[in-house]
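Removed: one protein chain of the complex. Kept in place: all other protein chains.
And then chain A:
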Amino acid sequence: MPHCTPEQLSLAALREPLPETDRAHLDGCAECRAEVASLRRGVDALAVPQLAAPGAAVLPPPSVWAGIAAATGVTTAPRPEALAAAAPPPPVAVPPAPAVDVPPAAAPERAPAAVVPLRTRRSRLLLAAAASLVVGVGIGAGAVALGTGDDDGLAVAAAALDPLAGSGASGQARVVERDDGSRALELTLDAAPLDEGYYEVWLLDEAVARLVPVGVVQGGGDTTLELPPGLDLGEYPVVDVSVEPLDGDPSHSGESVVRGVLES
(Lines give C-alpha, C1' and ligand atoms only; values in the text may rest on other atoms or scores of the structure.)
Protein backbone atom coordinates (compact mmCIF):
# COMPACT_ATOMS: atom_id res chain seq x y z
CA MET A 1 0.00 0.00 0.00
CA PRO A 2 1.20 3.55 -0.66
CA HIS A 3 2.59 5.66 2.17
CA CYS A 4 0.21 7.59 4.42
CA THR A 5 -0.45 11.16 3.28
CA PRO A 6 1.50 13.91 5.03
CA GLU A 7 -1.79 15.13 6.50
CA GLN A 8 -2.56 11.74 8.04
CA LEU A 9 0.92 11.53 9.49
CA SER A 10 0.43 14.92 11.10
CA LEU A 11 -2.79 13.74 12.68
CA ALA A 12 -0.93 10.67 13.91
CA ALA A 13 1.68 12.99 15.45
CA LEU A 14 -1.20 14.65 17.32
CA ARG A 15 -2.27 11.17 18.43
CA GLU A 16 -5.54 11.27 16.60
CA PRO A 17 -6.91 7.87 15.63
CA LEU A 18 -6.23 7.05 11.99
CA PRO A 19 -8.40 5.09 9.56
CA GLU A 20 -7.71 1.37 9.63
CA THR A 21 -5.76 1.29 6.37
CA ASP A 22 -3.42 4.08 7.51
CA ARG A 23 -2.94 2.43 10.85
CA ALA A 24 -2.08 -0.88 9.25
CA HIS A 25 0.42 0.80 6.94
CA LEU A 26 2.00 2.75 9.77
CA ASP A 27 2.49 -0.45 11.72
CA GLY A 28 4.69 -1.84 9.00
CA CYS A 29 6.42 1.25 7.61
CA ALA A 30 9.51 2.55 9.37
CA GLU A 31 9.66 5.56 7.08
CA CYS A 32 6.18 6.79 8.01
CA ARG A 33 6.79 6.11 11.67
CA ALA A 34 9.98 8.15 11.57
CA GLU A 35 8.03 11.00 10.03
CA VAL A 36 5.43 10.84 12.81
CA ALA A 37 8.17 10.80 15.44
CA SER A 38 9.88 13.86 13.97
CA LEU A 39 6.63 15.81 13.91
CA ARG A 40 5.72 14.70 17.39
CA ARG A 41 8.64 16.40 19.13
CA GLY A 42 6.85 19.72 18.78
CA VAL A 43 3.53 18.24 19.87
CA ASP A 44 5.08 16.73 22.96
CA ALA A 45 6.77 19.98 23.89
CA LEU A 46 3.61 22.09 23.74
CA ALA A 47 0.56 19.87 24.19
CA VAL A 48 1.01 19.45 27.93
CA PRO A 49 -1.64 19.96 30.60
CA GLN A 50 0.24 22.81 32.22
CA LEU A 51 -0.05 24.90 29.06
CA ALA A 52 -3.63 23.92 28.23
CA ALA A 53 -6.45 26.45 28.01
CA PRO A 54 -7.37 27.93 31.39
CA GLY A 55 -9.37 25.71 33.70
CA ALA A 56 -10.68 26.73 37.08
CA ALA A 57 -10.06 30.37 37.94
CA VAL A 58 -8.09 31.03 41.11
CA LEU A 59 -8.21 34.38 42.87
CA PRO A 60 -4.67 35.74 43.21
CA PRO A 61 -3.72 37.24 46.58
CA PRO A 62 -3.75 41.07 46.85
CA SER A 63 0.06 41.18 46.80
CA VAL A 64 -0.03 40.31 43.10
CA TRP A 65 -1.84 43.50 42.15
CA ALA A 66 0.39 45.47 44.48
CA GLY A 67 3.39 44.17 42.56
CA ILE A 68 1.80 45.05 39.22
CA ALA A 69 0.97 48.57 40.38
CA ALA A 70 4.51 49.03 41.68
CA ALA A 71 6.07 47.79 38.44
CA THR A 72 3.83 49.76 36.09
CA GLY A 73 3.18 52.85 38.18
CA VAL A 74 -0.55 52.76 37.51
CA THR A 75 -2.72 54.37 40.18
CA THR A 76 -5.95 52.54 39.46
CA ALA A 77 -6.93 49.35 41.26
CA PRO A 78 -9.26 46.44 40.63
CA ARG A 79 -12.46 46.44 42.68
CA PRO A 80 -12.34 43.55 45.14
CA GLU A 81 -15.99 42.64 44.58
CA ALA A 82 -15.47 42.51 40.81
CA LEU A 83 -12.39 40.32 41.26
CA ALA A 84 -14.20 37.95 43.56
CA ALA A 85 -17.11 37.67 41.14
CA ALA A 86 -14.82 36.70 38.25
CA ALA A 87 -12.60 34.34 40.23
CA PRO A 88 -14.42 32.50 43.00
CA PRO A 89 -12.31 30.61 45.48
CA PRO A 90 -11.13 27.30 44.03
CA PRO A 91 -14.28 25.18 43.75
CA VAL A 92 -12.65 21.78 43.88
CA ALA A 93 -10.64 20.69 46.87
CA VAL A 94 -9.01 17.64 45.34
CA PRO A 95 -5.26 18.28 45.35
CA PRO A 96 -3.48 18.57 42.00
CA ALA A 97 -1.65 15.65 40.55
CA PRO A 98 2.09 16.14 40.65
CA ALA A 99 3.36 17.89 37.56
CA VAL A 100 5.23 15.60 35.25
CA ASP A 101 8.41 16.40 33.36
CA VAL A 102 8.90 19.64 35.19
CA PRO A 103 12.33 20.37 36.53
CA PRO A 104 12.56 19.73 40.26
CA ALA A 105 11.74 22.71 42.40
CA ALA A 106 10.86 23.60 45.92
CA ALA A 107 7.61 21.92 46.80
CA PRO A 108 4.70 24.28 47.27
CA GLU A 109 4.20 24.77 50.95
CA ARG A 110 0.59 25.75 51.11
CA ALA A 111 -2.37 23.50 50.61
CA PRO A 112 -2.94 22.75 46.93
CA ALA A 113 -5.98 24.33 45.42
CA ALA A 114 -6.51 23.61 41.78
CA VAL A 115 -6.81 20.45 39.83
CA VAL A 116 -4.62 19.55 36.90
CA PRO A 117 -6.95 18.64 34.09
CA LEU A 118 -5.50 15.70 32.27
CA ARG A 119 -5.44 15.24 28.57
CA THR A 120 -8.47 13.49 27.22
CA ARG A 121 -7.88 12.27 23.72
CA ARG A 122 -4.60 10.56 24.46
CA SER A 123 -5.46 8.08 27.12
CA ARG A 124 -8.70 7.23 25.43
CA LEU A 125 -6.73 6.53 22.33
CA LEU A 126 -4.28 4.40 24.25
CA LEU A 127 -7.10 2.35 25.70
CA ALA A 128 -8.66 1.96 22.29
CA ALA A 129 -5.33 0.88 20.88
CA ALA A 130 -4.97 -1.80 23.51
CA ALA A 131 -8.50 -2.98 22.99
CA SER A 132 -7.84 -3.64 19.36
CA LEU A 133 -4.46 -5.16 20.19
CA VAL A 134 -2.63 -2.66 18.05
CA VAL A 135 0.31 -2.67 20.38
CA GLY A 136 3.83 -1.81 19.45
CA VAL A 137 3.67 1.48 17.59
CA GLY A 138 3.97 4.73 19.40
CA ILE A 139 3.00 3.35 22.75
CA GLY A 140 5.42 4.11 25.50
CA ALA A 141 7.52 1.86 27.65
CA GLY A 142 4.60 1.42 30.01
CA ALA A 143 3.08 -0.94 27.51
CA VAL A 144 5.98 -3.33 27.67
CA ALA A 145 4.93 -4.89 30.92
CA LEU A 146 1.38 -5.37 29.73
CA GLY A 147 -0.15 -8.12 27.73
CA THR A 148 1.60 -10.81 29.70
CA GLY A 149 -1.05 -13.20 30.77
CA ASP A 150 -1.00 -14.86 34.14
CA ASP A 151 -3.30 -17.00 36.21
CA ASP A 152 -5.67 -14.31 37.34
CA GLY A 153 -6.21 -12.50 34.10
CA LEU A 154 -4.61 -10.38 31.42
CA ALA A 155 -3.33 -6.96 32.46
CA VAL A 156 -5.05 -4.41 30.25
CA ALA A 157 -3.95 -1.18 31.91
CA ALA A 158 -1.57 -0.02 34.59
CA ALA A 159 -0.74 3.10 36.51
CA ALA A 160 2.11 4.20 38.74
CA LEU A 161 0.58 6.02 41.69
CA ASP A 162 2.46 9.14 42.66
CA PRO A 163 2.26 10.89 46.02
CA LEU A 164 0.08 13.97 46.35
CA ALA A 165 0.79 16.92 48.59
CA GLY A 166 3.94 15.34 49.92
CA SER A 167 2.02 12.45 51.42
CA GLY A 168 5.01 10.16 51.05
CA ALA A 169 2.70 7.40 49.88
CA SER A 170 3.12 5.59 46.59
CA GLY A 171 1.76 2.60 44.79
CA GLN A 172 1.00 0.67 41.67
CA ALA A 173 -2.32 -0.20 40.13
CA ARG A 174 -3.23 -2.44 37.25
CA VAL A 175 -6.44 -3.62 35.74
CA VAL A 176 -6.71 -7.30 34.86
CA GLU A 177 -9.34 -8.81 32.66
CA ARG A 178 -10.29 -12.44 33.11
CA ASP A 179 -11.57 -14.93 30.56
CA ASP A 180 -15.17 -14.36 31.64
CA GLY A 181 -14.85 -10.64 30.94
CA SER A 182 -14.83 -9.56 34.57
CA ARG A 183 -12.22 -7.05 35.59
CA ALA A 184 -10.41 -6.22 38.78
CA LEU A 185 -8.14 -3.46 39.98
CA GLU A 186 -5.00 -4.85 41.61
CA LEU A 187 -3.53 -2.29 43.92
CA THR A 188 -0.28 -2.13 45.83
CA LEU A 189 -0.35 0.77 48.25
CA ASP A 190 2.67 1.84 50.21
CA ALA A 191 1.20 4.21 52.78
CA ALA A 192 1.35 4.61 56.53
CA PRO A 193 -1.29 2.71 58.52
CA LEU A 194 -4.05 4.99 59.79
CA ASP A 195 -5.01 5.28 63.44
CA GLU A 196 -8.47 6.41 62.46
CA GLY A 197 -10.30 6.18 59.20
CA TYR A 198 -9.37 4.21 56.12
CA TYR A 199 -8.00 4.45 52.62
CA GLU A 200 -10.55 4.42 49.83
CA VAL A 201 -9.86 3.81 46.15
CA TRP A 202 -11.65 5.78 43.45
CA LEU A 203 -11.66 5.99 39.69
CA LEU A 204 -11.98 9.59 38.54
CA ASP A 205 -12.66 11.15 35.19
CA GLU A 206 -9.93 13.33 33.76
CA ALA A 207 -11.64 16.54 34.74
CA VAL A 208 -11.61 15.23 38.32
CA ALA A 209 -15.29 16.08 38.41
CA ARG A 210 -16.92 12.63 38.53
CA LEU A 211 -15.82 9.62 40.46
CA VAL A 212 -16.65 6.00 41.13
CA PRO A 213 -15.76 4.43 44.49
CA VAL A 214 -13.98 1.12 44.03
CA GLY A 215 -13.27 -0.08 47.54
CA VAL A 216 -11.49 0.20 50.81
CA VAL A 217 -7.85 -0.76 51.27
CA GLN A 218 -5.15 -0.80 53.93
CA GLY A 219 -1.76 0.81 53.53
CA GLY A 220 1.24 -1.40 52.99
CA GLY A 221 -0.31 -4.28 51.14
CA ASP A 222 -1.75 -5.72 47.97
CA THR A 223 -5.48 -5.68 47.37
CA THR A 224 -7.67 -6.86 44.54
CA LEU A 225 -10.86 -4.89 44.02
CA GLU A 226 -13.57 -6.02 41.64
CA LEU A 227 -14.59 -3.40 39.08
CA PRO A 228 -18.25 -2.86 38.25
CA PRO A 229 -19.18 -4.51 34.93
CA GLY A 230 -19.60 -1.96 32.18
CA LEU A 231 -17.45 0.69 33.82
CA ASP A 232 -15.67 2.55 31.01
CA LEU A 233 -12.04 3.00 32.00
CA GLY A 234 -11.67 5.45 29.16
CA GLU A 235 -14.08 7.70 31.02
CA TYR A 236 -12.62 7.05 34.47
CA PRO A 237 -8.92 6.54 33.86
CA VAL A 238 -7.55 8.18 37.02
CA VAL A 239 -6.82 5.97 40.03
CA ASP A 240 -7.03 7.94 43.26
CA VAL A 241 -6.61 6.85 46.86
CA SER A 242 -8.02 9.07 49.58
CA VAL A 243 -7.98 9.11 53.35
CA GLU A 244 -11.54 8.85 54.62
CA PRO A 245 -12.67 9.55 58.17
CA LEU A 246 -15.22 7.32 59.91
CA ASP A 247 -17.86 10.02 59.65
CA GLY A 248 -20.52 8.22 57.69
CA ASP A 249 -20.12 10.60 54.76
CA PRO A 250 -19.79 8.53 51.58
CA SER A 251 -18.31 11.33 49.46
CA HIS A 252 -14.62 11.84 48.71
CA SER A 253 -12.88 13.58 51.59
CA GLY A 254 -10.80 15.74 49.27
CA GLU A 255 -7.61 14.33 50.81
CA SER A 256 -5.90 12.21 48.23
CA VAL A 257 -2.60 10.55 49.04
CA VAL A 258 -1.70 9.05 45.66
CA ARG A 259 -2.95 9.35 42.13
CA GLY A 260 -2.06 7.97 38.71
CA VAL A 261 -3.49 7.63 35.24
CA LEU A 262 -4.19 4.18 33.84
CA GLU A 263 -2.43 3.59 30.57
CA SER A 264 -2.60 0.63 28.33
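Methods note: a contact is a pair of C-beta atoms (placed from the backbone, for glycine too) under 8 Å apart; a residue touches a chain by one contact, two chains touch by 3 or more; residues count from 1.
Just so we're on the same page, contacts and distances are computed from a predicted model.
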Protein that the absent chain corresponds to, by UniProt name, given "Thiamine transport system permease protein", "Cytochrome C oxidase subunit IV family protein", "RNA polymerase sigma factor" or "Dihydroxyacetone kinase subunit L": "RNA polymerase sigma factor"
Chain A residues that touch the omitted chain in the full complex: 6-7, 10-11, 13-14, 16, 38-39, 41-47, 49-61, 63-65, 67-68, 71-72, 74-79, 81-83, 85-88, 91-94, 96, 99, 101-105, 107-117, 119-121, 165-168, 192, 194-195, 197, 209, 211, 243, 245, 249, 251-255, 257
